[in-house]
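Yeah, one chain of the complex is gone here, protein chain that is, but the others are all in their spots.
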Amino acid sequence: MTAQAAALTTEVTSVPDRYREATIRDQVWLFWCIPGFFAVFGLVFVVLARVMPPPAPGKSSAEIIEFFQAHGFTIQIGFVILIIVTGLFNILNGLMTVHLKRTTHGKTFAYAFLFAQTVGVTPGLLLPGVAMLAGALRPERSPELLVTLYDMTFLTFVGSLGCFVTAYIPLIAAILLDKNKIFPRWFAYVSIWNLVTEFVAVPVFFFRDGAFAWDGAISFWVDTAVFVVWQNAILIQLFRTINRQPPGMAYPD
Amino acid sequence: MRSIDQIICLWVTPICAVLIVLAFIFFPGFMPPMSPTMSETEVAEFFRENVSAIRWSMVTFNLFDVMFLSMFVVAGVQMKRMATPSPALAYAFIGSTASVVTLFTVADLMWLVAAFRPERSPEITVLLNDMAWIFFVTPVGLFASMCGFLATAIFLDARPDPVLPRWVAWLNIGAALLTLPSVLSVVVLSGPFAWDGVFSFWLRWIVFAAYVTLMFFALRNAIKRQDAAEEAIA
Partner (left out) sequence: MSLSAASESHVEEFWADKEDVPGEKAMWLFVLGDFLIFSAYFVIYLVQRAWDKQGFLDAQQHLDINLGIINTIVLITGSWFVAWAALAAREGNAAKALSLVRLTMLSGFIFAALKVFEWSKEIKAGYTFTSNDFFGFYYVLTGIHLIHLVFGLAVLQIVVARLKKGVADHRLVETGATYWHMVDLLWVLILAFLYMLR
């Protein structure tokens, strides 16, 4: 065991709680922004912009125009809020990077995770928001163009697969190869479900109705359910990991 | 196996490269590249006739394009080992890599949106196809900055046994210079600089493929030497 690894796993017994809390204060503050971010995320997508659950890809042009006209104002409020808070997504990445680096082989995996998650924000969150806003800005646009923006919104939102596949693989590998017990192994296994669901979303590019369309029972509902389970798991586990961090620990380079 | 993390991330790249090359061979728009001078009806017809080949090849590219660049995360980690005054260049390098791959993903999604409803009016299909090609070919500045950061770090590396040898720096400078001309593909529709031209398509992608191959071997050596050095200390 290297000196660094020993420092990471040292059990410190006699530190006052006040001191311990001070050493992780920044992380705890940042951590509580994440549930806040996801609450806003849910509010924007479900209540305001009405894109979750997504409207059907098989809608006629007239129905799509109606969608933009009926929800135009709430779409604008919702995605403006989303654009303001999108950056907070990176808090999760920052905290995960800190703790992935504490694992035995974590350095490269931590950067790979950070790299892929950072990429994911643009095509997976901002691009759909911008496409939808462009549609809502001029709902009198030609129907063909509105349909295109509508497709662009949902295909980028549901179909940005590679960035997240690339993020989950180093996450899983770092946890399974770790000997410092930073994250429990069950969390790696739960992440495997999430990885597989990215592949299950492949059919959204092929189907306009049925279980495999972007609003389908399998490609949307099951995938979203798995994602919600994973999201809760990562939050609970990250919170525990932060709190278990030994006081006075040196962060690995 | 001290650097198992680096070895895994390094080998992901050739595996993804095989899948992506297969996808590109099956993508009907690359062999030979679609001409920017194709008429609207020709482009629309192209998407109608090849819809499933376009979808399959681009879904494969979607799944593996980000993973393909995981080798450059290893390059970033190796740059942090260099005896440069600060690790700033390493972080700048990783940041540029992320930007490069973001635009690959956007290009890929534009092709997929075009193929989602091939019955769209030809005008829009042409617009989506143009955007895809421009995102795919043009953003060479990001790639050049990656190469520039890496080359600078290698020249600044003061170690007696450099992490990466000098020829890698010259490789990076060469790759950057040879791909830069394809930026002109945004302004011309025909000739060697158009997106299907000798400079912007053939030279650019051949240089890129050669660059990735040589970088793979350079990084593999660097990891081996790192492991040997750490083994000697331990």
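Going in written order, the chains are labelled A and B, and every chain counts its residues from 1.
Just so it is clear, a contact is a pair of C-beta atoms (placed from the backbone, for glycine too) under 8 Å apart; a residue touches a chain by one contact, two chains touch by 3 or more.
Since the model is a prediction, treat every value here as computed from it, not as a measurement.
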Residue among A:Trp29, A:Phe73 or A:Trp186 touching the omitted chain: A:Trp186
Among A:Cys33, A:Ile81, A:Val222 or A:Leu235, residue touching the chain not depicted: A:Val222
Residue of A:Ile83, A:Ala134, A:Ala211 or A:Leu235 in touch with the missing chain, whole complex considered: A:Ala211
Where the missing chain touches chain A, by residue: 11-13, 15, 20, 184-186, 188-190, 192-193, 196, 199-200, 203, 206-207, 210-212, 217-218, 222, 225-226, 240, 243-244, 246-247
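We adopt the following convention: only the chains that are shown with their structure count from here on.
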Centre-to-centre distance between chain B and chain A (centres being mean Cα positions), rounded to whole Å: 24
In the complex with chain A, residue positions of chain B that touch it: 3-6, 8-9, 12, 55, 58-59, 61-67, 69-70, 73-74, 76-77, 80, 94, 97-98, 101-102, 105-106, 109, 112-113, 115-117, 120-121, 124, 128
Interface residues, chain A side, partner chain B - complex: 57, 105-109, 111-112, 115-116, 118-119, 122-123, 127, 144-145, 147-148, 151-152, 155-156, 159-163, 165-166, 169-170, 173-174, 177, 198-199, 202, 205-206, 253
